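With one protein chain held back, the other chains of the complex are shown just where they sit.
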Amino acid sequence: MKKFLCVFMTLILCLGAFTGCGGSKSSGENGTLYVYCFGDYFDPDLQYEFEEKTGYKLVVDLFDTNEEMYPVIKNNTADYDVICASDYMIEKLISEDLLDEINYDNVPNAENVADSIKPFMEAFDPGMKHSLPHTWGTYGIMYNKSMVDEEIDSWDVLWDQNYKDKIVMPNSLRECYMIAAKKLGYSMNTADESQIQEMTQILIDQKPLVYSFANDSAREIMIGDSAAMAVITSGEVIYSKEYNENLEFVIPKEGTEVWTDCWAIPKAAKNKEAAEAWINFMLDGDTAETNFEYLTYAIPNKLIADKMDEAVLNPSKDLLDKCETLRNLGAEADDIYSRYWKKYKAE
Amino acid sequence: MKKVLKGIYLALIILFLYLPIFTLMVLSFNEGKTMNAWTGFSFRWYREMFSNRTIMEALGNTLTIAFWAAAAATVVGVMACIGLNAMKEKHRSFFMGLNNIPLLNADIVTGISLMLSFLLFGISLNYGTVLFAHITFCIPYVILSVMPKFRQLENHTFEAALDLGASPAYAFFKVVLPDIMPGIISGFLLSFTMSVDDFVITHFTRGAGINTLSTLVYSQVKVGIRPTLYALSTVIFAAVFVILILVNIISNKREEKRA
Partner (left out) sequence: MSKKIFSGPFLAFMLCGTIIPLGVIAYYGITDRSGAFTFENIKAITTGEHWEALMLALMLALISTVICLLIAFPLGLILKDSKLGKKGFMVFIFILPMWMNFLLRTMAWQVLLEKNGIINQVLGFIGLPSLHIINTPAAVVLGMVYDYLPFMILPIYNALIKIDKNVIEAAYDLGAGFRQVLQKVIIPLSVPGIVSGITMGFVPSLTTFAVSNILGGGKVNLIGNIIEHEFTTGSNWNLGAGLSLVMMIFIVISMALIEKFDRNGEGNII
């Protein structure tokens, strides 16, 4: 037994050494760039391309939600040079003075940013001083034509008793309240407690119709024909349709949430130039196209605008006028939402 | 008849335990990205897996962290057993109780409390902090595996060895160690497994550039998990399966020889 434990250990160590070597072959002639990003959020082949082009070695770390990333940046527990974060989180980081301004001289590709996204960026990062967009999208209703006969164009359908136990809702606080707000005609960034209370009530009324709360797995549930409709982000549509041709997507006429995930540079960055080189690389037309093909999420880049599906990934101006971006509401409002959300989930 | 029923019962439980694993293995050969539609047999994800540097680095980190954490926990754990056994009953049971806390505490509480403590003392998070956290939660498994073996020891053999002129260290390695070896091995293997499977604690205690397989899996939840990770899990699972079977067969043979 002892001997074979030794064999086992050696095997493990060999494997470890093998993969370890594979990873850290060179440290890059211009230094190392630490990227902190949502998992699987750009084509991994781009890593090699970037390293070849710029001579930086790239180390990529991954997180799952903005909330997981936040304490890491706030407490500066690890030194990242460039991060990817969503709109409201960028606003929060800016308000806490955790982000550095981007030097546009080093990011000539910034001019490729699509114009349609700019008003939304202005809302959380005036002048786009601290962030540049990576992906964007809207929330809408994906439905299965074999289970839904009518034309859907409004959030009201989520309250239709005919779809009892057939609706998938997002498992995230702000998105659920966004739906209720749009249905009632409120701003999705309201901090008014009576409005939040009213929204909670209509969400509770709707809860018996919910099949499940799901984020990433919503599309899998839809592909598998297990639910009739799901509130989902536009980026999932191309992918889902590929596997289930009955799926259709619509952005409700009341308007919806436009989200943007952006690149930004933390104050604590050690290699700011490398970070800017990375952002510039990400905004390049070819890179954008590669990422679009890999992710199927909309990339707000002028050079590949024609590649985006008009209806899904490039909504009309009229519709966009009714949309809003998530804002950072501050600790007090967060607490109110949090309290009502727990009530809603406990029902 | 009774034997058949027993067999069926055992088979049902094994089916229950292995059904999801089997599902993932099958899905790793699915051409498409989805879990819900079979679009054809393919090695696509296996090819992608080997060319993905992040995955390979994460595999390396996972294995080295697990190895060093399990090794350190084993050494510390065995030493602890020696020390605890020399203590008074009252003290020993107090420390054994403490030993249960990391086993029973919610992962998220352990993870966040460790992160906060590191920050409090100005320790920047890196490979070392992950390793420290893993050692901490592996030690209890080692102690739980080794302690009973110590209890079964005949204290006289150790003393006899000393009387015969052996140094305490020599007596320990020649007399005590062989007897507690099975406990050490299972403690090591269990620690190793727990370390590989851990996500929450690793997540909160890691620094820049440290991904493990678990953190990789969780980080992909936003955009949906890519089947490359099923492929990787399948490969690891198969490797461990083969190794454990070999260990099992060989140790059986040795036992037969001894008998």
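Going in written order, the chains are labelled A and B, and every chain counts its residues from 1.
The working rule: a residue touches a chain if its C-beta (ideal position, glycine included) is under 8 Å from a C-beta of that chain, and two chains touch if they have at least 3 such contacts.
All values derive from a computational prediction rather than experimental measurement.
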{"item": "Selected from B:Met49, B:Leu125 or B:Met147 as touching the chain missing from the view", "value": "B:Met147"}
{"item": "Chain not shown, touching residues in subunit A", "value": "65, 67-68, 70, 169, 171-173, 210-214, 217, 220-221, 224-227, 331, 334-335, 338, 341-343, 345-346"}
{"item": "In subunit B, positions touching the absent partner", "value": "6, 9-10, 13-14, 16-21, 23-24, 27, 35-36, 75-77, 79-80, 82-87, 93, 95-110, 112-114, 116-117, 120, 132-133, 135-137, 139, 141, 143-145, 147-148, 151, 182-183, 186-187, 189-190, 193-194, 196-197, 199, 213-214, 217-218, 221, 225, 229-230, 233, 236-237, 240-241, 244-245, 247-248, 251-252"}
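Note that only the chains that are shown with their structure count from here on.
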{"item": "Interchain centroid distance [CA atoms averaged], subunit A/subunit B, Å", "value": "34"}
{"item": "Residues on subunit A engaged by subunit B in the complex (per definition of touch)", "value": "1-2, 4-5, 7-9, 11-13, 15-20, 22-24, 34, 36, 38-41, 44, 47-48, 59-65, 68, 71, 75, 77-80, 215-217, 219-221, 223-224, 236, 239, 242-244, 295, 297"}
{"item": "For the subunit B and subunit A complex, residues of the former touching the latter", "value": "32-37, 39, 51-54, 56-57, 59-60, 63-64, 66-67, 115, 118-119, 124-126, 181-182, 185, 188, 192, 203, 206-211, 215-216, 218-226, 243, 246-247, 250-251, 254"}
